[in-house]
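Just one protein chain is left out here, and the rest sit where they should.
Moving on to chain A:
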């Protein structure tokens, strides 16, 4: 460890900022790491969920008797016999629970794949067979599952941000603009599809409810279960040690609640694991969006008018808003500026947060529209964005924290080889492939939420951090080890970080790219206090010295600013207009995401987000059948996520992004990687072929029909599409 003096302040250079392999890496590569469904319990019973086969109606009857007579079957829970739940409350995230998780409370069926029963048996084969044999009769009602931008039932809805913002005279601004873009964009229903299905085991242990689960926040789920089952929070313990991916989906869901019900009724441990197919209606998803963007600009590409309206869908039982129109509230200003998020209630499952909710689909629309504007104005797309950098928050008027978008574009353009790009479309060939490049900007909020941490100086000279953080693949456990080591000025091998246990006290969830920022804050505070205690020279007793931090007050005193991370995405694609195939040959993302704690894991996570963007641009689409109201082939064969062969050379890097006023300096890298990535790919496809794809994914049939509609222009010398 070295020390350096800057401006009279002594700073310690520690491990933060250096690449370190994951502290739990050995367990993960040897298969020793145990995930939620893998922890053994004596006398364990297995629950299997039964889902509705109709999209709307009422349950007429549940024929439990024949199933109860089947081998090994212990119980069938349904709305007629399940424990009653409390659902009139607001949870840790400040929102009421999604009734999809509050299972078996009434006979209503609001969508296909709604949980109607849980069959519990001695082993999973028996439970599955009995669940498949259970006859549930329904009184069916007509349903509507089709989202359109012009749906008559669309209404403005707030969710996590105001529904609408408006300033200036939009019509006048558009009328006065020499260049106008007015286009519609759509994104399809998308599913998280993390590799580990949701799994929970519930048991009563000496009057206390224990839940071993896979979730993004143990105190979050503890609080929800306590409220739902009318228990004292101290009577509920939730653990979640290793989590096989979350992406927003691993919150309170039917599996935990039904497992707790069954464990309560049977008074023995019960495990409920979702099947892959069940996840497509029980685990949340990203709503499809229908968006319209109108931009008016001066001849030099400076925006005079901006209008972004997005319509998403939600279920009839819960309002979730995919806030896609929120992007321009941070990114682009104009004298006339209007944004609106609307939803339509349909007979579909409840959507939820999914990696960069709002920003991912919203950036596809607005960053595509900006590319169209650049084309019309004859301004380079990078330059167009730099000309439209706002001075203050376009809607809030607040000053920005660090906003290093320009540095991202300059560095990205240099490294990608953007400068001197020929703007003409359809003129670059490599054999059967047409080549093109595209770019887009990215932003994502850099928030923090109150968290507590326990830090113990052990008698053996080591330190133990206990915090109910979650490592869903982010490398949080490793990052917090590094942060604690630096804050304590010790080597990281003297620090042990324990996470994923609600007994460690309230903390932010792994979500909103806020986890590491929030937890690091609490750990740093605790370390400061512990060092003060140790500085007194008190000998450490055998039980150690423990301090507890709580960042609630510190967060409250943080100045109001627009705090975000930023990025510039660059993509090169190859398009075969004879087969419709699109390949992303290379991609570079340069980000301004605050202090990077662990470059090894941060780069991996940023690249992972960009791969989500490629997957969103080219592959992902859950198709809902209007007749049945369900999805076609809801599994990993029917729902395509990018695999190895779909991914070319993708790299992510970052520019220096420090904010001297920010006490933590960490912004989070979980979501920024996907933002703008799909637009960069779509813009590159336009550059390659001269065809705009405003509907995702850019499937081969869409490439082919677009080429046909263009009179086969894409693939010839490219002039026609530009005309």
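By definition in this document, contacts are C-beta pairs under 8 Å (C-beta built on N, C-alpha and C of every residue); 3 or more make two chains touch, one makes a residue touch a chain; residues count from 1.
Convention: contacts and distances are computed from a predicted model.
S.K.: Assuming one chain is omitted from the figure, identify its UniProt name from "Cytochrome c-type biogenesis protein", "ABC transporter permease", "Aldehyde oxidoreductase iron-sulfur-binding subunit PaoA" or "Pimeloyl-ACP methyl ester carboxylesterase".
M.R.: The record names the chain that does not appear here as "Aldehyde oxidoreductase iron-sulfur-binding subunit PaoA".
S.K.: Sort through A:123, A:552 or A:579 and give me the one touching the missing partner chain.
M.R.: A:123
S.K.: Among A:181, A:472 or A:707, exactly one should touch the missing chain; which is it?
M.R.: Of the listed residues, the one touching the omitted chain is A:472.
S.K.: Taking the full complex into account, find the residue in A:14, A:197, A:269 or A:326 that is in contact with the omitted chain.
M.R.: Here the residue in touch with the unshown chain is A:197.
S.K.: Name every residue on chain A in touch with the hidden partner chain.
M.R.: 21-22, 24-35, 37-38, 40, 123-125, 129, 192-197, 242-245, 247, 273, 275-276, 472-475, 600-601, 604-605, 607-612, 615, 635-637, 641-645, 647, 649-651
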